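The other protein chains are all here in position, but one chain of the complex has been omitted.
Labels A and B are assigned to the chains in the order they are written; within every chain, residues are numbered from 1.
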Amino acid sequence: MEQFFFFLFAAGAVISALLVISRRNVMHCALFLVLTFFFVAAIFVLLKAEFLAAVQVLVYAGAIMVLFTFVIFLVHIPRTEKIRQTFRQKNLALALGLLLGLEVAYILYGTMAAPASLPAAAPVGAVGNTESFGVALFTRFLFPFEVVSVLLLAAMIGAIVLAKKEIDR
Amino acid sequence: MSAEVPLSYYLILGALLFIIGAVGVLTRRHALVILMSIELMLNAVNITLVAFSRMQGNLTGQVFSLFIIAVAAAEAAVGLAIVIVLFNSRETLNIDEINLMKW
(Lines give C-alpha, C1' and ligand atoms only; values in the text may rest on other atoms or scores of the structure.)
Protein backbone atom coordinates (compact mmCIF):
# COMPACT_ATOMS: atom_id res chain seq x y z
CA MET A 1 0.00 0.00 0.00
CA GLU A 2 2.67 2.45 1.04
CA GLN A 3 4.79 1.48 -1.95
CA PHE A 4 1.88 2.04 -4.31
CA PHE A 5 1.34 5.55 -2.94
CA PHE A 6 5.05 6.25 -2.96
CA PHE A 7 5.35 5.37 -6.63
CA LEU A 8 2.20 7.34 -7.45
CA PHE A 9 3.45 10.49 -5.75
CA ALA A 10 7.03 10.07 -6.90
CA ALA A 11 5.97 9.62 -10.53
CA GLY A 12 3.70 12.64 -10.20
CA ALA A 13 6.48 14.75 -8.72
CA VAL A 14 9.02 13.79 -11.37
CA ILE A 15 6.64 14.24 -14.29
CA SER A 16 5.40 17.61 -13.13
CA ALA A 17 8.99 18.69 -12.37
CA LEU A 18 9.94 17.77 -15.93
CA LEU A 19 7.02 19.83 -17.19
CA VAL A 20 8.18 22.78 -15.06
CA ILE A 21 11.44 22.97 -16.94
CA SER A 22 10.01 22.20 -20.36
CA ARG A 23 6.81 24.23 -20.73
CA ARG A 24 7.03 27.43 -22.76
CA ASN A 25 4.38 29.39 -20.92
CA VAL A 26 5.76 30.70 -17.63
CA MET A 27 2.38 30.48 -15.94
CA HIS A 28 2.14 26.80 -16.83
CA CYS A 29 5.63 26.29 -15.40
CA ALA A 30 4.52 27.91 -12.15
CA LEU A 31 1.38 25.77 -11.94
CA PHE A 32 3.29 22.58 -12.55
CA LEU A 33 5.69 23.66 -9.84
CA VAL A 34 2.73 24.01 -7.48
CA LEU A 35 1.69 20.50 -8.46
CA THR A 36 5.21 19.25 -7.76
CA PHE A 37 5.07 20.83 -4.33
CA PHE A 38 1.84 19.03 -3.62
CA PHE A 39 3.34 15.70 -4.57
CA VAL A 40 6.37 16.43 -2.41
CA ALA A 41 4.03 17.30 0.46
CA ALA A 42 2.35 13.92 -0.05
CA ILE A 43 5.78 12.28 0.12
CA PHE A 44 6.34 14.09 3.42
CA VAL A 45 3.10 12.63 4.74
CA LEU A 46 4.34 9.17 3.76
CA LEU A 47 7.48 9.94 5.74
CA LYS A 48 5.31 10.82 8.78
CA ALA A 49 6.25 14.49 8.65
CA GLU A 50 2.71 15.88 8.64
CA PHE A 51 3.67 19.23 10.07
CA LEU A 52 6.27 19.74 7.39
CA ALA A 53 3.77 18.68 4.74
CA ALA A 54 1.35 21.34 5.93
CA VAL A 55 4.12 23.93 6.03
CA GLN A 56 5.19 22.88 2.55
CA VAL A 57 1.73 23.51 1.14
CA LEU A 58 1.19 26.63 3.21
CA VAL A 59 4.51 28.33 2.51
CA TYR A 60 5.59 27.01 -0.85
CA ALA A 61 2.30 26.55 -2.66
CA GLY A 62 0.33 29.12 -0.69
CA ALA A 63 2.78 31.99 -0.39
CA ILE A 64 5.89 31.65 -2.54
CA MET A 65 4.08 30.47 -5.64
CA VAL A 66 1.37 33.08 -5.26
CA LEU A 67 4.18 35.63 -5.27
CA PHE A 68 5.52 34.02 -8.43
CA THR A 69 2.14 34.22 -10.14
CA PHE A 70 1.86 37.80 -9.00
CA VAL A 71 5.18 38.61 -10.66
CA ILE A 72 4.18 36.70 -13.78
CA PHE A 73 1.11 38.93 -13.96
CA LEU A 74 3.36 41.95 -13.94
CA VAL A 75 6.04 40.81 -16.35
CA HIS A 76 4.35 38.35 -18.67
CA ILE A 77 4.87 39.06 -22.37
CA PRO A 78 3.08 36.48 -24.50
CA ARG A 79 5.42 36.88 -27.47
CA THR A 80 8.36 35.59 -25.42
CA GLU A 81 6.81 32.16 -25.80
CA LYS A 82 7.65 32.17 -29.47
CA ILE A 83 11.39 32.61 -29.08
CA ARG A 84 13.85 29.89 -28.26
CA GLN A 85 13.55 28.97 -24.63
CA THR A 86 16.96 27.52 -23.96
CA PHE A 87 20.56 28.59 -23.97
CA ARG A 88 23.03 27.39 -26.55
CA GLN A 89 24.62 25.46 -23.73
CA LYS A 90 21.57 23.24 -23.55
CA ASN A 91 23.28 20.09 -24.77
CA LEU A 92 26.21 20.60 -22.47
CA ALA A 93 23.81 21.16 -19.58
CA LEU A 94 21.91 17.99 -20.38
CA ALA A 95 25.16 16.07 -20.53
CA LEU A 96 26.20 17.50 -17.19
CA GLY A 97 22.82 16.60 -15.73
CA LEU A 98 23.22 13.06 -16.99
CA LEU A 99 26.69 12.94 -15.47
CA LEU A 100 25.30 14.16 -12.15
CA GLY A 101 22.60 11.52 -12.37
CA LEU A 102 25.14 8.78 -13.02
CA GLU A 103 27.22 9.99 -10.13
CA VAL A 104 24.29 9.92 -7.74
CA ALA A 105 23.26 6.51 -9.08
CA TYR A 106 26.77 5.22 -8.48
CA ILE A 107 26.82 6.47 -4.89
CA LEU A 108 23.34 5.14 -4.21
CA TYR A 109 24.28 1.83 -5.77
CA GLY A 110 26.96 1.52 -3.14
CA THR A 111 24.45 2.07 -0.35
CA MET A 112 21.83 -0.18 -1.91
CA ALA A 113 23.95 -3.20 -1.09
CA ALA A 114 23.64 -2.38 2.60
CA PRO A 115 20.26 -2.97 4.23
CA ALA A 116 18.97 0.46 3.33
CA SER A 117 15.33 -0.08 4.18
CA LEU A 118 13.93 2.18 6.84
CA PRO A 119 14.20 0.53 10.23
CA ALA A 120 10.65 -0.36 11.12
CA ALA A 121 11.45 -0.21 14.82
CA ALA A 122 12.75 3.35 14.67
CA PRO A 123 11.02 5.56 17.24
CA VAL A 124 8.84 7.29 14.68
CA GLY A 125 5.91 7.74 17.03
CA ALA A 126 7.05 11.16 18.11
CA VAL A 127 8.51 12.11 14.75
CA GLY A 128 6.15 14.25 12.74
CA ASN A 129 4.29 15.26 15.84
CA THR A 130 3.96 19.02 15.85
CA GLU A 131 4.60 19.28 19.55
CA SER A 132 7.93 17.45 19.57
CA PHE A 133 8.85 19.38 16.45
CA GLY A 134 8.25 22.63 18.27
CA VAL A 135 10.20 21.49 21.31
CA ALA A 136 13.16 20.54 19.14
CA LEU A 137 12.94 23.83 17.28
CA PHE A 138 12.99 25.96 20.41
CA THR A 139 15.55 24.03 22.44
CA ARG A 140 18.20 22.22 20.43
CA PHE A 141 17.85 24.37 17.34
CA LEU A 142 17.18 27.70 18.95
CA PHE A 143 20.31 29.32 17.56
CA PRO A 144 19.75 28.27 13.92
CA PHE A 145 16.16 29.37 14.38
CA GLU A 146 17.27 32.85 15.41
CA VAL A 147 19.71 32.96 12.52
CA VAL A 148 16.93 32.08 10.09
CA SER A 149 14.73 34.81 11.52
CA VAL A 150 17.53 37.33 11.00
CA LEU A 151 17.93 36.02 7.46
CA LEU A 152 14.22 36.53 6.81
CA LEU A 153 14.43 40.05 8.19
CA ALA A 154 17.39 40.79 5.92
CA ALA A 155 15.55 39.38 2.93
CA MET A 156 12.49 41.46 3.76
CA ILE A 157 14.54 44.63 4.00
CA GLY A 158 16.34 43.73 0.79
CA ALA A 159 13.12 43.17 -1.10
CA ILE A 160 11.66 46.43 0.20
CA VAL A 161 14.77 48.38 -0.75
CA LEU A 162 14.76 46.90 -4.25
CA ALA A 163 11.11 47.68 -4.78
CA LYS A 164 11.29 51.08 -3.13
CA LYS A 165 13.97 52.36 -5.51
CA GLU A 166 11.43 51.93 -8.27
CA ILE A 167 9.00 54.34 -6.68
CA ASP A 168 11.58 57.06 -6.04
CA ARG A 169 12.85 57.11 -9.60
CA MET B 1 2.01 0.92 9.01
CA SER B 2 5.27 -0.80 8.35
CA ALA B 3 7.92 1.05 6.40
CA GLU B 4 7.73 -0.78 3.12
CA VAL B 5 9.50 1.80 1.02
CA PRO B 6 13.29 1.58 1.35
CA LEU B 7 15.20 4.71 2.15
CA SER B 8 17.09 4.57 -1.12
CA TYR B 9 13.86 5.10 -3.07
CA TYR B 10 13.38 8.44 -1.36
CA LEU B 11 17.00 9.33 -2.00
CA ILE B 12 16.60 8.46 -5.68
CA LEU B 13 13.49 10.61 -5.89
CA GLY B 14 15.33 13.49 -4.25
CA ALA B 15 18.25 13.06 -6.60
CA LEU B 16 15.99 12.96 -9.65
CA LEU B 17 14.21 16.15 -8.66
CA PHE B 18 17.52 17.81 -7.89
CA ILE B 19 18.91 16.90 -11.31
CA ILE B 20 15.77 18.11 -13.05
CA GLY B 21 16.09 21.39 -11.18
CA ALA B 22 19.77 21.71 -12.02
CA VAL B 23 19.14 21.05 -15.70
CA GLY B 24 16.38 23.63 -15.57
CA VAL B 25 18.72 26.25 -14.11
CA LEU B 26 21.34 25.51 -16.74
CA THR B 27 19.11 25.36 -19.79
CA ARG B 28 16.22 27.78 -19.48
CA ARG B 29 16.58 31.43 -20.46
CA HIS B 30 13.66 32.87 -18.57
CA ALA B 31 14.70 34.39 -15.24
CA LEU B 32 11.52 33.29 -13.49
CA VAL B 33 11.85 29.71 -14.64
CA ILE B 34 15.41 29.68 -13.35
CA LEU B 35 14.16 30.83 -9.95
CA MET B 36 11.51 28.12 -10.03
CA SER B 37 14.12 25.50 -10.85
CA ILE B 38 16.12 26.62 -7.83
CA GLU B 39 13.02 26.14 -5.68
CA LEU B 40 12.73 22.67 -7.17
CA MET B 41 16.30 21.85 -6.16
CA LEU B 42 15.71 23.09 -2.62
CA ASN B 43 12.65 20.88 -2.41
CA ALA B 44 14.61 17.87 -3.58
CA VAL B 45 17.04 18.46 -0.74
CA ASN B 46 14.09 18.63 1.65
CA ILE B 47 12.91 15.18 0.59
CA THR B 48 16.36 13.78 1.25
CA LEU B 49 16.60 15.44 4.66
CA VAL B 50 13.17 14.26 5.76
CA ALA B 51 13.93 10.73 4.57
CA PHE B 52 17.14 10.67 6.61
CA SER B 53 15.26 12.11 9.57
CA ARG B 54 12.79 9.25 9.32
CA MET B 55 15.56 6.71 9.10
CA GLN B 56 17.36 8.08 12.12
CA GLY B 57 14.19 8.44 14.09
CA ASN B 58 14.88 11.99 15.20
CA LEU B 59 13.72 15.40 14.11
CA THR B 60 16.96 17.02 13.04
CA GLY B 61 16.33 16.54 9.34
CA GLN B 62 12.81 17.87 9.57
CA VAL B 63 13.89 20.95 11.49
CA PHE B 64 16.50 21.65 8.86
CA SER B 65 14.01 21.28 6.05
CA LEU B 66 11.92 23.88 7.85
CA PHE B 67 14.96 26.16 7.77
CA ILE B 68 15.39 25.40 4.08
CA ILE B 69 11.80 26.38 3.45
CA ALA B 70 12.45 29.66 5.26
CA VAL B 71 15.57 30.24 3.19
CA ALA B 72 13.60 29.46 0.04
CA ALA B 73 11.01 32.04 1.05
CA ALA B 74 13.72 34.63 1.59
CA GLU B 75 15.34 33.74 -1.71
CA ALA B 76 12.04 34.00 -3.55
CA ALA B 77 11.29 37.40 -2.03
CA VAL B 78 14.65 38.90 -2.98
CA GLY B 79 14.81 37.07 -6.31
CA LEU B 80 11.39 38.26 -7.37
CA ALA B 81 12.19 41.82 -6.31
CA ILE B 82 15.29 41.66 -8.50
CA VAL B 83 13.26 40.22 -11.37
CA ILE B 84 10.79 43.09 -11.17
CA VAL B 85 13.52 45.72 -11.03
CA LEU B 86 15.27 44.01 -13.92
CA PHE B 87 12.11 43.90 -15.97
CA ASN B 88 11.37 47.54 -15.34
CA SER B 89 14.80 48.67 -16.43
CA ARG B 90 15.46 46.24 -19.32
CA GLU B 91 11.97 45.10 -20.34
CA THR B 92 13.14 41.59 -20.81
CA LEU B 93 13.64 38.61 -18.58
CA ASN B 94 15.74 36.75 -21.05
CA ILE B 95 18.95 35.97 -19.20
CA ASP B 96 20.86 35.92 -22.52
CA GLU B 97 20.08 39.58 -23.10
CA ILE B 98 20.89 40.63 -19.58
CA ASN B 99 24.65 40.42 -20.02
CA LEU B 100 25.91 43.76 -18.78
CA MET B 101 26.94 44.37 -15.22
CA LYS B 102 26.03 48.02 -15.57
CA TRP B 103 23.87 50.18 -17.80
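Side notes on the structure shown:
Convention: a contact is a pair of C-beta atoms (placed from the backbone, for glycine too) under 8 Å apart; a residue touches a chain by one contact, two chains touch by 3 or more.
Basically, contacts and distances are computed from a predicted model.
Per the UniProt record, the absent chain's protein name among "Thioredoxin domain-containing protein", "Phenylalanine-tRNA ligase beta subunit", "ABC transporter ATP-binding protein" or "NADH-quinone oxidoreductase subunit H" is "NADH-quinone oxidoreductase subunit H". Displayed chains that the missing chain touches over the full complex: A (touch as defined at the top). Between the chain not shown and the residues A:21, A:47 or A:61, the one that touches is A:61. Residue-wise, the contact with the chain that is not shown comes from A:31, picked out of A:31, A:93 or A:136. Residues of subunit A that touch the chain left out of the display are 25, 27-28, 31, 34, 50-51, 53-55, 57-58, 61-63, 66-67, 69-70, 72-73, 129-131.
The rule is simple: only the chains that are shown with their structure count from here on.
As a whole-number value, the distance joining the C-alpha centres of subunit A and subunit B reads 5 Å.
Only residues 1-13, 15-24, 26-30, 32-33, 35-37, 39-40, 43, 46-47, 50-51, 53-60, 62-67, 69-78, 80-85, 87-88, 92-96 of subunit B touch subunit A when the two sit together in their complex. By the touch rule above, subunit A contacts subunit B in their complex via residues 1-3, 6, 10, 13-14, 17-18, 20-21, 26, 29-30, 33, 36-37, 40, 43-44, 46-49, 51-52, 55-56, 59-60, 63-64, 67-68, 71-72, 74-75, 80, 83-87, 89-90, 92-94, 96-97, 100-101, 104-105, 108, 111-112, 116-120, 122-124, 126-128, 132-133, 136-137, 140-141, 144-145, 148, 151-152, 154-156, 158-159, 162-163, 165-166.
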